[in-house]
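Of the protein chains in this complex, one is absent; all others appear in place.
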Amino acid sequence: MFSQTQKQFIEEGDLAIVWLGKGKLTPIVLNSTETLHNQFGAYPHSELIGKRYGQQIASSSKQGFIYLLHPTPELWTLALPHRTQIVYTPDVSAIVQKLRIVEGSRVIEAGTGSGSMTHALSRTIGPTGKLYTFEYHETRYQTALKEFTDHKMMEDVGGNTVLTHRDVCKQGFVLKESSPEDIHSVFLDLPAPWEAIEHLGPCLRKNGGTRICCFSPCMEQVQRTVQSLRENKWTEIQMIRLDHKLWMARKTRDMDIEEALDRLRFVKRKRLDGLERRRQRQLQENNTADDDSSETQTTVVEEPRAPSPTLPATNKRIREGDEAYNWINVCKLESEVKSHTSYLLFALHLPSANEQNTAEVVSAEKESD
Amino acid sequence: MFSQTQKQFIEEGDLAIVWLGKGKLTPIVLNSTETLHNQFGAYPHSELIGKRYGQQIASSSKQGFIYLLHPTPELWTLALPHRTQIVYTPDVSAIVQKLRIVEGSRVIEAGTGSGSMTHALSRTIGPTGKLYTFEYHETRYQTALKEFTDHKMMEDVGGNTVLTHRDVCKQGFVLKESSPEDIHSVFLDLPAPWEAIEHLGPCLRKNGGTRICCFSPCMEQVQRTVQSLRENKWTEIQMIRLDHKLWMARKTRDMDIEEALDRLRFVKRKRLDGLERRRQRQLQENNTADDDSSETQTTVVEEPRAPSPTLPATNKRIREGDEAYNWINVCKLESEVKSHTSYLLFALHLPSANEQNTAEVVSAEKESD
Amino acid sequence: MTSEGDVIRENDPVFIRLPSENVRFIHAKPNNTISLGKFGSFLTNSLIGQHYDEYFEIYEPRKIRVVQRFTNEELEDESKNNKELVDSGSNQKLQHEEIEKLKGNLKTGSLKDEKLIEQIAQSSTTFDKKTSFAQAKYLARKGEKYFQKFHALKPCMEVIARYMLERDPTKVLDLTPETIGLMLTLANVRPGGRYLVVDESGCLLLGSLMERVNRKCQVMLIHPNEQPNNSCLELWGSSFTEEALKKNESLRTLNWLHAVDPEEELREFEVADIDPEAFEALKPRHKKRYLHRKAFYAKLKSDMEDYAAGNYDALLYVSNYHPKTTLKYLLPKVGLSCPVIIYSPYQNTLVETSHALVSYTHPVSHSEVQEGTEKPVEVEAFDKLLGLDIHEARQLSYQVLPGRTHPLMTQRGDMGYILSAIKVRNFNNILAAGRFPKRSLRAKNSKSAKRTKTETPVQTPVTEPADTPMQEAAEACAK
Partner (left out) sequence: MTSEGDVIRENDPVFIRLPSENVRFIHAKPNNTISLGKFGSFLTNSLIGQHYDEYFEIYEPRKIRVVQRFTNEELEDESKNNKELVDSGSNQKLQHEEIEKLKGNLKTGSLKDEKLIEQIAQSSTTFDKKTSFAQAKYLARKGEKYFQKFHALKPCMEVIARYMLERDPTKVLDLTPETIGLMLTLANVRPGGRYLVVDESGCLLLGSLMERVNRKCQVMLIHPNEQPNNSCLELWGSSFTEEALKKNESLRTLNWLHAVDPEEELREFEVADIDPEAFEALKPRHKKRYLHRKAFYAKLKSDMEDYAAGNYDALLYVSNYHPKTTLKYLLPKVGLSCPVIIYSPYQNTLVETSHALVSYTHPVSHSEVQEGTEKPVEVEAFDKLLGLDIHEARQLSYQVLPGRTHPLMTQRGDMGYILSAIKVRNFNNILAAGRFPKRSLRAKNSKSAKRTKTETPVQTPVTEPADTPMQEAAEACAK
């Protein structure tokens, strides 16, 4: 199963994530007849095999290096081939948390998309859990099927995942087993989740609650989904949006205004000296013309032209952390912040929702209509 | 005019903002026959008059003190009597910025509400600007009228503000003067701004753009307003939401794990000493019983019971900044963050919008319908 | 847990969410009466056998039944939004005593909830001035005060973390559910994993991890006092206590002294062997003590061996002690290619830690088959951290009432930060082969950054993007 064992050494046939640089990740399946190339050099797979996961590996030319990392759903998310917009780690984390997906959970996902969420779900529920994932797009389904099989996630290769090619909005959910009603959590990443919600009935748990998350970029999708959830007797409707920021530790110069004062004094002295020199020259000129000056005043010592080393020019480019200066540890945001992915709409379906003999519905909306 | 002059000394009849504590502000109009009371004491106005704005003033009992501050729209917003939900300073700032309200601007506001925005607008446009503010609620209108007159904001007491009792959604806007079309900016803080937008036509500028801001707490209001703005040929439609956080500088202990190690060693030594003492006692008992012990082993020195001063108990409450410890300067959010006030919807109306002989409308929405 | 169904059994833990949004923690002990103050009281027996997460109402004194919905969680505070309302203290004409009397009637079952609210509504002078929506909200808000209904929540990370944050945020170092969730995700927590955990949040993080893997994992917890502070664990129920987790072999604990100075520690607890005859000759209580001390020593030794073996799948760190002072002990125990996840309530702490970790190097012995040779040889190597990021994660909640969608007006200000990194191993000979020395030289000569770009690309050997000046600084340190 994907990321199930922590191998120490890289072997033929392994899937690994290649770290080429910060944010530059690519997946690799080790095949000793192949060679990985990047701008810093070539890496024959045969030289990668036998190395440790996480160790620095030089290119043949020794001009560059890479790391091969254990595949985790989080690294996979950064490295995977995008087939659709993907679910990023902060969203994955919030969804798993609020759907209460744990070891052994039985989960529905639709659609599969690029499989970023599928990997995280499969990892979390472990060997005793079960993940039913649905993809209606033929090409994407085929690609996912190959990928999940390679990653040993599919049930038939010892995994916990069942991938089905099906349009759940039109055809509903079919779970290949005897107890279809026993689903703990549902994750819908569909353009029209409301079309799928009404089909969920047969999958919902009778001995506990079933939780749902609908992942929609637009507010209007959320509004329509909320309506559908209410109609289908879902409760605890909650909508959140993630505010995830990535900060980088940096250094900034600790500048004292005394530096500026020293520089101003220095510049002023130079200017005054210049004025003095000019005055002296004028006096000399006058002397030459009028012959009435004293020689003693012309012995001005020339100021050296180069700026003093203790008074750097203000525009000089200073290397961050240069030990000649004082620095303050600070923090900066990445220059482009992912400010929105999707709204996350959650709800809970309780066993009592379909019973007739419970007390009447008490809700504020009912009264406000 | 409100906040127009920076008086140094407090005079009879002045409006001032009393600072009672952080976030505890209250307005006061100085009247030498009155006395201000709070939990820390009494402050006869007669003792306040003649003092400087911003100086610390002790209560009669010397048990407490206050500051009287110059009224500014920002302090007023913190001190004002709420008649409705108010517009807070971060929103005020964004609205003034994006409506491009500057000295001399001519501005419409509806409704007046608690007047928080009115004060900021009146301050910014200055004596040469003009602010038309509309309030349909009779009681609120009367209260605002008195307040704005007291604050010398109304036109008839030398100010720049015209307050009208009128329901602009039903009756439209009427500006008491000859050039009604010359409005730079419009601020609508109404439950149904779309009802007012269609009445704005006669007020819009012909020699430049008119900007609008609609201030609505709910997304559905925004959606409906956007539709109305499009229908009424507004362009540059932009929606923002403010994320304003207030941080407090704090200190937290800089704790080194060596402290924990020292404490653990100390506790262990005590326990081992205790074991040793017990063993000795047992030996003594045995001695008493069996009479075969040596006396020398019983001279165990008792460990003092009080913990060493260099090893504080982990639960001891330490005062923030206590010089006996190392501290790190950090930052904390206020415990309750105002995470939402309203959505701010902006748009621009251009002189060309009402002309027939400009080129055809090119818009993506038109094509997508 | 999950496969057993979500039925409340005898002595199970239950979080009771009251109409006021306050949450109380109880155990479903049989034949007990639970008093919810003004919201009434009920017998635990009527709760046992019900499903978790259902809504209940007290319909007769001490009796409860399931009701279908109770949507107070979606209601906003009307006073903040109802522009029509002119606030005044005198709006409520109904006297306090009358309300108390009505509530009394409610408790004895002689009055239905809705009737009470109707009476209260009629006595409010401003009620008729409100829009129908505001009226509905008014009713619902009053309901919060008078309805005898509650929600029986199942213990889980989100419920427990919120509960602790409300009660004592300092005790859990301001840990929010979203932050815990992101830590577990970034740490690649999965069933069967082996984790090194430092958790001074009363084991809120540890409990969350155990919930996530359903206790199918091996955790080594390092704690700063003689015993770990595990006060949150019991909130998950009896199978999550420290004792139960240890029995289940999913938890080991060592204090910092054990971790830092294992040999001396072990020596002090060593017990000399006694031969079987001598043992038999001991008094029963001495026998027992001997066996106890032997077992204690064996367990401590085993725990220390587990820690010494290191190679944990991740480090998760929540502590009052500055990471700068502890990571030198912990990082060598983390496996290569494994995540290091450090939490702090303060960004500043993680900025300092991040700067310290950029230049972290730990020499290790590493043997490798070199090109052209057959036998593995020792090479100079040192472990480092890759990809240092500081995460800030907040979940913003929205109200999604029909026609009234907006973010909640206020949210709690607790907010922490997470530093994440991956442990890797570098080699001096690779550094030497790269352009490192050249760059160093260039940095000293203060050549411009632009010039660098036209030269042949050669990769830089550390964690940050090659063209940030900081990288160069870090390289200088690393050297």
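Letters A, B and C mark the chains as written, and numbering starts fresh at 1 in each.
Keep in mind that, in the parts below, a contact is a pair of C-beta atoms (placed from the backbone, for glycine too) under 8 Å apart; a residue touches a chain by one contact, two chains touch by 3 or more.
Given the structure is predicted, the values throughout are model-derived calculations rather than measurements.
One of C:64, C:173, C:330 or C:351 touches the chain omitted from the figure, and that residue is C:351.
Of the listed positions B:29, B:157, B:248 or B:275, the one in contact with the omitted chain in the full complex is B:248. Checked against the full complex, the one of B:72, B:149 or B:284 touching the unshown chain is B:72.
In the complete complex, the hidden chain is touched by one of B:84, B:133, B:164 or B:223, namely B:223. Mapped onto subunit A, the interface with the missing chain covers residues 82-85, 113, 139-140, 191, 217-220, 241, 252-261, 263-265, 267-268, 272, 314, 328-341, 343.
Where subunit C meets the omitted chain, the residues involved are 347-348, 351.
Within the complete assembly, residues 3-4, 6, 8, 19, 21-23, 39-40, 50-56, 58, 62-65, 67-70, 72-74, 89-90, 92-94, 96-98, 100, 102-105, 120, 123-124, 126-128, 184, 207-209, 219, 222-223, 226-227, 233, 235-251, 317, 319-323, 329-331, 343, 345, 348, 350-353, 355, 358-365, 367-368 of subunit B touch the chain that is not shown.
The definition used in the following text is that only the chains that are shown with their structure count from here on.
Averaging C-alpha coordinates per chain places the centre of subunit A 33 Å away from that of subunit B.
Spacing of subunit A relative to subunit C, judged by their CA centroids, is 21 angstrom. For subunit C, the set of residues that touch two or more other chains comprises 347-348, 352, 396, 405, 407.
Within subunit B, the positions touching two or more other chains are listed as 219-220.
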